[in-house]
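Every protein chain of the complex appears in place save one, which is left out.
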Amino acid sequence: MNQTPLLHLSRVSKAFGGLLAVNGLSLQVSQGYIYGLIGPNGAGKTTVFNLVTGVYPCTRGSIFLEGVDLTKLKPYRIARLGISRTFQTIRLFPNMTTREHVLIGQNFLSRSQLGSILPFWGTEEVTLENHAEEALRLLGLWEVRERKAVILPYGIQRKVEIARALAARPKLLLLDEPTAGMNVRETEDVLNALSKIHDFGITILVIEHDMRVVMGICDHIFVLNFGQMIAEGSPMEIRKDEQVLEAYLGREE
Amino acid sequence: MFIQQLFNGIMLGSTYALIAIAFTLLMGILNMLNFAIGEVFMLGAIFGLTFVHLGLSFSIALPLAMICTGCACLVIERFSFRPLRSAPPLVPLLSTIGFSILFQNITVNLWGSERSQFPQWMEPINFSVGPILFSLTQVVILALAVLLMVALDFFIQRTRIGRGMRAVAESLETACILGVDFNLIILMTFFVSGALAGGAGILFGISFAIVSPFMGMEPGIKGIAAMIVGGMGNVRGAIVGGMFIGIIEVFSIAYLGSAARDFAVYGLLFLALLLRPQGILGVIQPEKERI
Partner (left out) sequence: MSSYQLDLLSNLGINILLALSVYCPMATGQLSVGNAGFMAIGAYVSAILSVHVHLPLFPSLIIGGIVAGVIGALVGFPALRLKGIFLAMATLGFGEIVRNFFMNFLTPMTGGAYGFRGIGNIPISISWIWGWVAFFLIFFYFLSRSRVGLAMMATHDDETVSELIGVHIVLLKVGAFGLGAFIAGVAGGLYAHYYLYIEPEFFNVWESIHMVLYVIMGGMLTFWGGVLGAGIFTVLPEFLRFLKDWRGAFFGMVIIALMIARPSGLITKEMMRISFWIPYRKGERA
């Protein structure tokens, strides 16, 4: 892991009034691997996602994507630089079909936005449509592509969110609890999809509570508690780490 | 001259303040913008004048008209609030726009569209205190307006129902858990709101010698503006906002000519929304986006 890191957080802090949600956090994500971000509830994991994607500004510290300073950029610029995400509570567009979600996900890739319906703008649009189909099939959403997304079953809605994020062909994919509320079969589907996404060369950072997912698929894990990193390493190392166990299970008095 | 204009501004401002309170009660407690308050204001004056024509004395006609407008507001509650509790906020607003059109049209048809005015109420005695010239009528009207505001403040702060209203304004859930009779609060809020607007209408009608089915349109919009400028959901803010707008209006006519009047008022609203949308006495609600 010695090339320029894909994502680099350097002593990042975020305060909400008096509450320090993230405290001097530094971490590096290298291109091509799958990373896990775990920790008890309230540890600051989603806040990290929000800082990286530009929802909140950092109180202190900097965030770099391939060396580019993201700190002052607006969210849409950060998205166009190649970071996509899903959300802890599902946020789909109430009036769009599954396919439209994927289309809007890739919208900024299109150079001919106004003319996208006219025939002679065809070629680029065809490429994009093919990408959209790929994303839909990857997540097993092809059959429901014309259905309105918000009335689909919960597990499928989560997949739609992933497909929307994927459609932008990001360099870095941030997934916030992608298997929350899913049954075993759905979780397996998502794991297979993540594996294939990884094969495309996309770097993944996933927040998860389901340890089977984390241990099964992640190359490297970051453990957060109270806004700070208390441990990082391979799944084997993390499983045995005392501080991690303490954070989750509490200290024996 | 300046003091005189200030007095006139306070006279006008106090009626705007009452309308603004009517708006802000519904907004703060029930999160609803009742566009028809302007027409309820008008109905107050119409009812009041009708009762006076029928021979009732002013001191009976005024409270009676306020009770009538309170009831008119209850009708609005029945059709614009109760069935639309779970709808997005735009829907009840639109429904009250429908009521606005309805009330105005009914009044035009049943009352006629010419302007009218209240007969002489008090002896036309004039006072002068220092540089200010005013009439007995003006004093009484100002006193009544202040009385209404004080009464409302007392009602909200000291009575059981008023406390219930404040509780609901803060948190509906908590209020219900604590046993507040929510339905009663809803009805009272609408009734009080309507009564205040109607009272403001009569006072305005007497002060400015005009009663017509169209008299409520501008004061209605200015009432909303006053509510926003003073801080939404805040009774004291409504009073401050109303006074502010009344004074600005009078001063702009006096010093810049009547052409500038609307510029000043709407310009103020525009600037206020741009620079300080939470209003003079309002608090910024931090938009905590739960992502």
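Note that the chains take the letters A and B in the order they are written out, and that residue 1 is the start of every chain.
As a convention for this text, contacts are C-beta pairs under 8 Å (C-beta built on N, C-alpha and C of every residue); 3 or more make two chains touch, one makes a residue touch a chain.
Note that the coordinates shown come from a computational prediction; the quantities given were computed from them, not determined experimentally.
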Given that one chain is not shown, which residue among B:Thr15, B:Ser80, B:Ser193 or B:Ser207 touches it? B:Ser80
Can you say which of A:Gly36, A:Gly105, A:Pro178 or A:Gly227 touches the chain missing from this structure? A:Gly105
Return the single residue from A:Arg60, A:Arg80, A:Arg137 or A:Arg212 that touches the missing chain. A:Arg80
Among B:Leu90, B:Ile125 or B:Ile177, single out the residue that touches the unshown chain. B:Leu90
Which one, B:Met122, B:Ile221, B:Ile253 or B:Ile280, makes contact with the chain that was left out? B:Ile221
Omitted-chain footprint on chain A covers residues 53-55, 74-76, 79-80, 84-85, 87, 91, 93-96, 100, 103-105, 107-108, 110, 113-118, 146, 164-165, 168
It is residues of chain B that touch the chain not shown, namely 33, 79-80, 83-84, 87-95, 97-106, 108-109, 217, 221, 224-225, 228, 259-260, 262-263, 266-267, 269-270, 273-274, 277, 289, 291
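Methods note: only the chains that are shown with their structure count from here on.
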Taking each chain's centre as the mean position of its Cα atoms, how many Å separate chain A from chain B? 51
